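A single protein chain has been omitted; all remaining protein chains appear in their positions.
What follows is chain A.
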């Protein structure tokens, strides 16, 4: 099960989204993030997408300017984790319509909602793209209906 999932810009190393599935103090989280950003940014292209880090495995993939990165446990499957990242990117892409970094910055809360529909507690909850988006759509619809009703 993933311990955390985050993605960030390469040059500034700024975290755009982070999700922790194990309880840690803020201090520890910041330390891990710093270390991880350094480690992953030091990797050259064409290198293997997996690396050992502390007693965890890091699975990462770069999409344009963003790195997506998962920390998993020793017995977890690296390749399927790589596809978890990809599916999440697909979900964002479909929802925002050709997603770009700005979408995630300005609608960060949506990025979190989509993530919660897809992964919960670090485990895949719903892997069907249709079903995840349907849930989000419904919520959006609900919001519009309410907005209309109260307007």
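By definition in this document, a contact is a pair of C-beta atoms (placed from the backbone, for glycine too) under 8 Å apart; a residue touches a chain by one contact, two chains touch by 3 or more; residues count from 1.
Keep in mind that, in the parts below, contacts and distances are computed from a predicted model.
J.: There's a gap in the complex where one chain should be. From "DELLA protein", "Alkyl transferase", "AP-2 complex subunit alpha" or "Mitochondrial import inner membrane translocase subunit", what does UniProt name that chain?
T.: "AP-2 complex subunit alpha"
J.: What chain A residues would touch the chain not displayed?
T.: For chain A, the residues touching the absent chain are 1, 15, 17-18, 23, 30, 46-52, 55, 75, 77-80, 82-84, 86-87, 94-97, 105-110, 112-113, 116, 120-121, 123-131, 133, 135, 137-140, 142-143, 146-147, 150.
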